[in-house]
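Of the protein chains in this complex, all but one are displayed in their positions.
Presenting subunit A:
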Amino acid sequence: MCDQTFLAITFGPCDNCSQNKPLMNIYLKNEPINYCSLCVELMACQGLAKGETTNTLKAESESLKAKLEEERAKLHDVELHQVAEKIDALGQFVMKTRRTLKGHGNKVLCMDWCRDKRRIVSSSQDGKVIVWDAYTTNKEHAVTMPCTWVMACAYAPSGCAVACGGLDNKCSVYPLSLDKNENLAAKKKSVAMHTNYLSSCSFTNSDMQILTSSGDGTCALWDVESGQLLQSFHGHSADVLSLDLAPSETGNTFVSGGCDKKANVWDMRSGQNVQSFETHESDINNVKYYPSGDAFATGSDDATCRLYDLRADREVAIYSKDSIIFGASSVDFSLSGRLLFAGYNDYTINVWDVLKGTRVAILFGHENRVSTVRVSPDGTAFCSGSWDNTLRVSAYLRSSGESELRNILYNTV
């Protein structure tokens, strides 16, 4: 007696073409479906075609990128530090911490200067946003945010408001009241809404617009009064960690950097990505324009800072050392652009000669990661915030041996 094999076939309307045919019972994404054999084959072919298209597109993109690099390299006739050999080397700079601001109960994550050159706003993991007169070290205002991890804060150009946000995915604006007793939280205005954490925020030249960057991979421009989205900027393929507005009066661009290792320059009017740079080996934590607006610097987890020039359309300098192995979290330029201040995850601040590429100072003092470094609006000092809960304002202490023409006349310190 021979075995008989029975094959049970269902017969019925195909889920796809609706024709009555013998059906194949298959699973798509764990869901059972019943397709006829023709539809199954078509589906398989489409899948194949799709895969092929993506691959060819990828190949095209890669070859174009390579061609772009070739074009950029053609005009690279000399290195910046070679041209800079003809200028004098800078001596070692002795920086002194002149103010230490204590008051946050947890890591300081962000800070910003007021245009009056002495006030600052800082935000912390403890959920607090504090406005200080850094010159007197007095705390002038304090707000407790509903969520902790306030990763971004910014001072309004008028000095009359501050913006902040973080894990709440929002950017909120608080008008600063002269009345000390007034509850700032009551006047809070929710402006930006992202779908992931807010990494950075900045007012444009006005109290009325805010530019934000987010872990959702986008940047956005908002109207403060109405909360309306004016323009959004898509192009990063991962979290955007930082942005900076171009310094010019006629400027209409900003630069952003993110976890996709890219630094993108954007046109604020059209929302277009007008220039893109990808040479870092890890996340770009911070971006800052060179004071002339023709270049910008980046600080990255690959332990380097780099300078990119917009006219040359390429990276023009790398600031690194064998002994610096921890990521750079924050960068800023001195007023002339000759010095680059960079805060690192190894608790130090390194000061670089932008043109020659050498390091001219290293500051110890913080007891945990430096999360933010900003030079004051008139360039007289820089403020650093750290995971050790403090902020420090430091300046260049000219040694008594040196003298300058003006000093002879005015006999200053």
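Everything below uses one rule, namely that contacts are C-beta pairs under 8 Å (C-beta built on N, C-alpha and C of every residue); 3 or more make two chains touch, one makes a residue touch a chain; residues count from 1.
We take it that contacts and distances are computed from a predicted model.
For the chain that does not appear here, its UniProt entry gives the protein name "Regulator of G protein signaling 7b", which is one of "Auxin-responsive protein", "Regulator of G protein signaling 7b", "P-type ATPase C-terminal domain-containing protein" or "catechol O-methyltransferase".
For the chain missing from the display, the contacting residue among A:26, A:44, A:87 or A:160 is A:87, taking the whole complex into account.
The chain not shown here is touched by just one of A:45, A:142, A:185 or A:238, and that residue is A:238. Although one chain is not drawn, the whole complex shows that of A:38, A:57 or A:89 it is A:57 that touches it.
Seen from subunit A, the chain kept out of the figure touches residues 50, 53-54, 57-58, 60-62, 64-65, 67-68, 71-72, 75-80, 83-84, 87, 93, 96, 98-99, 116-118, 135, 149, 151, 167, 197, 199, 204-209, 215, 223-226, 228, 230, 235, 237-239, 241, 248-250, 259, 261, 269, 273, 275-276, 281-283, 290-292, 294-295, 301-303, 309, 311-314, 316, 321-323, 325-327, 334-339, 345-348, 354-355, 362, 364, 367-368, 378-381, 387, 393, 395-398, 404, 406-407, 409-413.
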